[in-house]
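Sharing a structure with you now.
All protein chains but one are shown in place.
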Amino acid sequence: MSTHTTAPTGGTAAGVPGGIPGGTLGLAGGALLLGVLPFLAGNAYLEHLLVLWMLYALLALSLNIIIGYLGELSFGHAAFVGVGAYTSAILSTQLGLPPLIGLPLAGIVAALFGLVIGYAALRVVGPQFAILTLGFGSILYTVTNHWVDLTRGPMGISNIPPLSLGPITFAEARETYYLVLALVLIVAFLCHALVNSRTGRAFIAVRENAPLAASLGVNVFHTKLLGFVVATAIAGVGGAIYAHYIKVITPDIMGVHNVAALIIVVVVGGRGTIAGPILGALVYIGLLESLRVAGPLRMVVFAALLTGTVVFLPGGLVSLWSRWRGPRHAEGGAK
Amino acid sequence: MDVTVFAQQIANGLVNGMAYVLIATGLTLVFGVLRIVNFAHGEFYMLGAYLTYFAGTLLGLDYITAALLGAVVVAALGVAANKLIFWPLRRDHEFTILLSSLGLALLIANSGELLFGADPKYVESPFADEVLDIGTVTLTQQRVLVFGAAVAVLVAVYLFIRYSRFGKMMRATAQNPDGAALTGINIGLVHSYTFALACGLAALSGALVGPTVMIFPTIGNWAVLKGFIVVIMGGLGSVTGALFAGLLLGVIESLGGGYISLGFMEAIGYAMIIAVLLWRPNGLFSTARGLR
Partner (left out) sequence: MSTAMNAEILSVSGLTRVFGGLTAVRDVDLSVRAGEVVGLIGPNGAGKTTLFNMLGGSLPPSAGRIRFDGADCTGLPSHAMGQRGVSRTFQITSVFPSLSTLDNVRSAAYRTTKAGWGAAVFRTAAYRNEEADLHRRAMENLAFCDLDHRADVLADALSYGEQRRLEIAIALAAQPRLLLLDEPAAGMNPEEGQRLVEMIRRIRARGVTVLLVEHHMRVVAAVCDRLFVLDHGVKIAEGPPSQVLNDPEVIRVYLGRETVDA
């Protein structure tokens, strides 16, 4: 028996996938806490921040499917958020369609864009894929900015009606919070089911070692395309809710700042986990607001946070939890 | 189609294209030799333009001296960025390197906004307002300088890589870093020199293009996107590919902007890159690993 053991690396790829820390009890407690948060917040401003937190959590969970599970870096995710936002905004302001119909349509249109763009971009991997998605995102941004007849160009679309569901209108922060919270919990559960299924294990196998996954019968291209399309669909729905909540959208929603923000949320929180993107969104929105006085210095802080996390804490903030729980998990069960 | 207008569009396109080539050469060198995709490359372009501006306004240097000083300082900054970030991460996953270069790009761009202010600036150059007529084509002297200087610099870079002792070390490292290290090549030195060269080239293109446009702290974004389009079209790591792809992009953008729509000009480059990648996933000039 060989006694030689290689020291566990800090995890150069993503962290351990799937596992939600804590048991069912902890989960129920967390959900309950999220449920009463608006009552603890007490004022409209904090409630507004809670909505932003949940919106970013939703978008980050979708991006995490690509970054965390498929192991590809997409620099175009904000463009799909924008496609969803514009789809629903245009449908409701120009065609007068009820936003409730616009919402799923936003997801479908974003997914169609995701299908076409993913079909082209997923032929390459790694840095080339990242650059290509940046390129596609920039095309969508440019077209949105210049197709004034449809999108009103740089002026953006304003007076977007709020979402409504029968008698409930999601005009205020509190109602919107519960709507997005419900979506976040649903998407979190979908991700949990994903990584515990054959489909999700194929995602992670592709991330870890694509040639080996292929030799085991996984169609790498189709697997990546599936993940990409699902992620873009969720991004589209998130963008639509954002548009109906904020009531004004401009092409900036697709801009480089938003691209960077989503990547920062996923990476700082912890890619390849479910709690990570939700936690990352909290940190991002919290810092964004508390550093509002600092102006442009904010982005310097975020950039430093991103680089620092990548270098010193590759598993993101959630990996602090498993470190604290004890190192036995890293070395594990050796007799 | 008016021949005069057409020739003018081609000339404009070649000048823009040459600037793209200059940006892309550094990007493709860093990838070809060190296997690093540097998202912060455009920020060194931005710094080059700003340092030229400040060397002119604050130190009162003439344009040429200011541009050269800017390039040297930025080359030193490139070496510093390498020492702080890329060299320590050289054994890490490409994901880590990609993300930290994104972090570096955000860091420099936003620090630039803090230090330089968000309002646009004009780089003063004695050549900016002087016009030169070449046949039916009219160009400012500055744009002729962009083209001429870029050609001269690229020839020098080519000769340097091809014949200097250091250029040979770079090529050996590009082909096989471990093998190169075994034959006694100082890989750390190759890293530093490659970054100095690449960032210096980016700064020089910023200093050259600066007087023809307004500069603001976010131009690095624009520069790195153009650089990436050229590098991917030409094939990552291919200097020859970058030359052809850069000129092609410049000319097609210019013709597209002139005959179709100025607004969508930006999108043309991406449409090209996508067409190229669908046809040849590794770029027009890609072959095996190494510097070409």
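Per-chain residue numbering starts at 1, and chain names A and B are given in the order in which the chains are listed.
The criterion applied here is as follows: a residue touches a chain if its C-beta (ideal position, glycine included) is under 8 Å from a C-beta of that chain, and two chains touch if they have at least 3 such contacts.
Fair warning: this is a prediction, and the values are worked out from it, not measured in the lab.
J.: Using the whole complex, pick out the displayed chains that touch the missing one.
T.: Counting the whole assembly, the omitted chain is in touch with A.
J.: Thinking of the whole complex, not just what is shown, which of A:V220, A:I246 or A:L287 touches the missing chain?
T.: Only one of A:V220, A:I246 or A:L287 touches the chain omitted from view, namely A:V220.
J.: Among A:I204, A:I253 or A:A303, exactly one should touch the missing chain; which is it?
T.: Per the contact definition at the top, the residue touching the missing chain is A:I204.
J.: Among A:L190, A:I246 or A:V311, which residue is in touch with the absent chain?
T.: A:L190
J.: On subunit A, what residues meet the omitted chain?
T.: Residues of subunit A in contact with the hidden chain: 2-9, 11-17, 189-190, 193-194, 196-202, 204-205, 208-209, 211-220, 330-335.
What we mean here is this: only the chains that are shown with their structure count from here on.
J.: Using Cα averages as centroids, what's the distance between subunit A and subunit B in whole Å?
T.: 32
J.: Considering only the defined contacts, which subunit B positions touch subunit A in the complex?
T.: 31, 37, 85, 88-89, 92-96, 98-100, 102-107, 109-111, 113-114, 118, 221, 225, 228-229, 232, 236, 261, 263-264, 266-267, 269-271, 273-274, 277-278, 281-282
J.: Applying the document's contact rule, which stretches of subunit A touch subunit B when the two form their complex?
T.: 12-13, 71, 73, 120, 123-124, 126-128, 130-132, 134-136, 138-139, 142-143, 145-146, 256, 260, 263, 267, 295-297, 299-300, 302-304, 306-308, 310-311, 314
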